[in-house]
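The other protein chains are all here in position, but one chain of the complex has been omitted.
Labels run A and B following the written order; every chain starts at residue 1.
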Amino acid sequence: MPEQKTYDVLIVGAGISGALMAYTLAKAGKSVLVLDGGPEIPDDRSPYMEQFYLSMAKTPEAPYPVMADDPSPLTLDINSWTTEGSGYLIQKGPLPFSSTYERVAGGTTWHWLGTSLRLLPSDFALYTNYLSKATPPMGDKAMDWPITYNELEPFYCEAEQEIGIAADTANENYLGIAFSPDYQYPMPQIPQSYVDQHITSGIGQMEFDSEPVTVYPTPQARNSIPYDDRRVCAGNTNCIPICPIQAKYDATVHVAKAQNLGVDVWYQTIATSVSVDTGTGLVNGVNYLQYQDPSGAQTGSGTATAKIYILAAHAIETAKILLNSPLGDTGKTVANNSDQVGRNLMDHPVQLNYALAQDQVYPYRGPLATSGVESLRDGPFRTQRAAFRMEMGNEGWNWATGDPYTTVNALITPGANPISGPNNTVNGGLFGLQLKTQINAILTRQFRFGCLVEQMPQQTNRVTLSNQFKDHLGLPRPEITYDLDDYTKAGLAAASQAARQIFQKMKAVEFTYVPPAPPPYTTSPNNLSVFTYQDKQYLLQGAGHVMGTFRMGNDPGTSVVDPTLRSHDHQNLYLLGSGVFPSVGTANPTLTIAALTLLAAEAVLKNL
Amino acid sequence: MSTDPNFNNFVGLSSILTGYPQDQLAPQIDPIGLASEYLTWMEQNADQAAFLKTLGTFQNILQQVASQLPPFDPNNPTPQQAALMNQLVAAQILSDPAMGHIARRMIRLWYLSTWYTTEPPDPNGDGQVVSMNAYTMGLAWDAAQAHPMGYSELHFGYWAVAPPGNDVSPNAFPDVTVSAAPAPGQADKPTPRVGLQRGGI
Partner (left out) sequence: MRSARSLLSLTAFGVVAVLGLMACKSEPSGPANANATRPLAATPTPSSSPLSSTIPGDANFSDLPNNPTIQQIQHDFDVFSWQSFVALNWPLDQSQTIGSAPDGDNPTVWGTYVESYQVFLPQGQTPSWSSRTVPPICQPDGGAANLPVLRMTMKVSDQVLNFSQQAFGTGPLIDQRGEYARYSINLNQDAFNYILTNKLYNKEGQANFANVSFPIAASPSPSPTASPSVSTVGSIVLKSAWRILDATRGDVLSRYHKIDAYVYTPPSNNPPTQPSCERKTLGLVGLHIAHKTASAPQWVWSTFEQVDNVQVGQNAPAGLKPSFFNPDCKTCPINKPPPKPWNPNVKTTPSQVTRVIPIDDATKQLNSQWQGFLSGVNQNSVWQFYELVSTQWPTAPAPSPTPSPYDPHPTGAPAPQFLANTTIETYIQGKVPNTSSSCIMCHNNAATTAGKFSDFSYLLQSAQSSKPKEQKK
């Protein structure tokens, strides 16, 4: 580890916000130290790919090292979530929080899909525009963003150039999103898939809930031309969990650029708490532990200092660090005068609907998603129920049912029913050309919608520190209390309806299966997370988006950071990432995370 | 060519069981050697008595076909001979408890690159992926006119057009009629989630 050196800025976390911040500051000549809990970025992605190939369950975490000293939630934890302590997150319910994140340098962008949508202008004032007008009114002003779309827009443009987004502005101006005439995305649009085209023509002219149903190509952080010394997409259909050829952007790009500008990165360094000089209110150190063997004992500890401190460890870990940092003997914790740290935990709950098209649509090809129905992301209905976007998947029923494995195994096993449904006459026990023919008949027709629903913030959805459960280094594990309110559930129900109506218009046959669950919620015999809304059951999935736990706002009484992402309570502390989102809209968060990082970087530089 | 005496029968039977020609499963010029790899795997992991009996029975089936429908070149069967081979494999191997077990394990190796802990696989899909090359050459993806997720040899933009057809495509809508999602309580066995989902957007 490097010897004593004074830094201008200390950053905790080498994910996209930490890496982009480090790079931006270093370009301006500042000295930066980044701490990351994960191991050093491998020289090439072969070890991750090898682990991926040999994994039975190809979850988003499958390629990445599992480390007792640097633990993170696993998708498979959901199967036993009601057994407290069985997974890294201590799930108190009533519903499980099912999204995961990575704790390796490069962060969750290792396994993200690459979808790079902007939030809509209306998304920035959910309360003022909609919730306050509901009958009865819902929510409060603290749910509005303290900045407008127009204020963030130049940073969206900069983030799109910095990351490398492929899109055509002519196809992305809807629901208030507009581009200046001379603005161009850095790369041409990714071609829409055959599946997309089929769904689009099947939809034709259609409305849902008085809004048009329109398919748009998705802006993606994925090379459509050689760009930034990376290859073009080869349609490995593996964005989640890992792109084998780095055609998809991940934050190791900016870690490398930052290191080339002299930024120091300490790996295997877990930030545990923040120290504050209670006299000045300024942060005066970040305490850390270090390890050598990922499941071994602690091998070091210390306190890192700088002029400005930035936490960029994503929404749950940053909240955990802050909650673990007592503020002198006030009984409070750092940066939490508002008592909002850890609260308002939000996901984009996902409704998966899947079907067989009448014609062959050839999924399992191309990037995981290249288009979506984006026209339903806004409208007057938001006074009554949550908005949603409908991601069109190119991977057949892989997410929905674990295909091709599930269907192919059932086709092979005598007596099995490959497609669940009361009247299906496809039986298992096939071999030879008959087997191949049925595999083809079924798999080539599979497609799915994954609808991301805007979750309304709730004070009671929160991260706290477990009193009972610790990780291998003795740090408290995050304890999660999580539920869906009716506004959000109504959005999920509407999404399911919209998918159903599209299937009907396409004459596709729906196979969405929801395990039965006793009311009011929870679990089928398989411990899957099922909830009930208006007497129907729905299976709850997470989008992998973790948001809201240290929201931004103008009022220090109800928010943690100000509009420049600086802590209201400590003038030399900034918090980055989707934890600052006061509301979540329906855009995948990464592009907004990057734009906010660049906005905050300007503020940090002014303060140095 | 492998020097393992079981090799030819293993490949020949694999061809019948998978519906793929021998020269695709085991090309004469083969830089990967997947068929040898699977044969070795079966010899090390399957019930040996049942495995050898299966291969011997297959050998026997070839002789039966030869005697019923001469002249018979097993590398180049007539449609009639191929149909008879399939029929005898179904009747004599797949219907037999022990040999059917072996045969279905072979089919899962070729199609899904996976050795499951039990045959048939349990609902959690416990098992192991045989090797990286096995994964990248799984037949299920090829049957779907696609490629294994994580391994594409194709070029940018290919996904915008339909893939080339194969010997089983185009084909009719699978033989299902489903009028509605299952009512609560009806599905006593949830959809087996063998191989589990990836999750996340």
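Quick note on the criterion: contacts are C-beta pairs under 8 Å (C-beta built on N, C-alpha and C of every residue); 3 or more make two chains touch, one makes a residue touch a chain.
If you're wondering where the values come from, they're calculated on a predicted model, not measured in any experiment.
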{"item": "Residue among A:Lys58, A:His111, A:His198 or A:Arg230 touching the omitted chain", "value": "A:Arg230"}
{"item": "Selected from B:Leu52, B:Ala82, B:Ala98 or B:Met132 as touching the chain missing from the view", "value": "B:Met132"}
{"item": "Touching residue (missing chain; options B:Leu52, B:Ala66, B:Ala82 or B:Ala98)", "value": "B:Ala66"}
{"item": "Omitted-chain contact residue, chosen from A:Lys257, A:His314, A:Arg445 or A:Arg462", "value": "A:Lys257"}
{"item": "Hidden partner interface residues of subunit B, rising order", "value": "1, 5, 8-9, 11-12, 20-32, 59, 62-63, 66, 70-76, 132-133, 136-137, 139, 142, 145, 147, 150-151, 153-158, 161-165"}
{"item": "Contact footprint on subunit A, counting only the chain that is left out", "value": "43-47, 49-50, 53, 157, 182-183, 188, 223-226, 228-232, 234, 236, 244-246, 253, 256-257, 259-262"}
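The definition used in the following text is that only the chains that are shown with their structure count from here on.
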{"item": "Gap in Å, rounded to a whole number, between the CA centres of subunit B and subunit A", "value": "37"}
{"item": "Subunit B residues within the subunit A interface of the complex", "value": "16-20, 86, 89-90, 94, 100, 103-104, 107-108, 111-112, 114, 120-121, 125-129, 131-132, 135-136, 139-141, 143-147, 149-163, 166-182, 184-187, 190-201"}
{"item": "Subunit A - residues contacting subunit B, complex", "value": "49-50, 52-60, 62, 75-76, 98-100, 111-113, 115, 191-194, 197, 224, 232-238, 240-242, 244, 348, 350, 356, 358, 360, 362-367, 369-370, 391, 394-396, 398-402, 404-406, 408-410, 412-414, 416, 419-426, 429, 431-445, 450, 452, 509-517, 524-526, 537, 541-545, 588"}
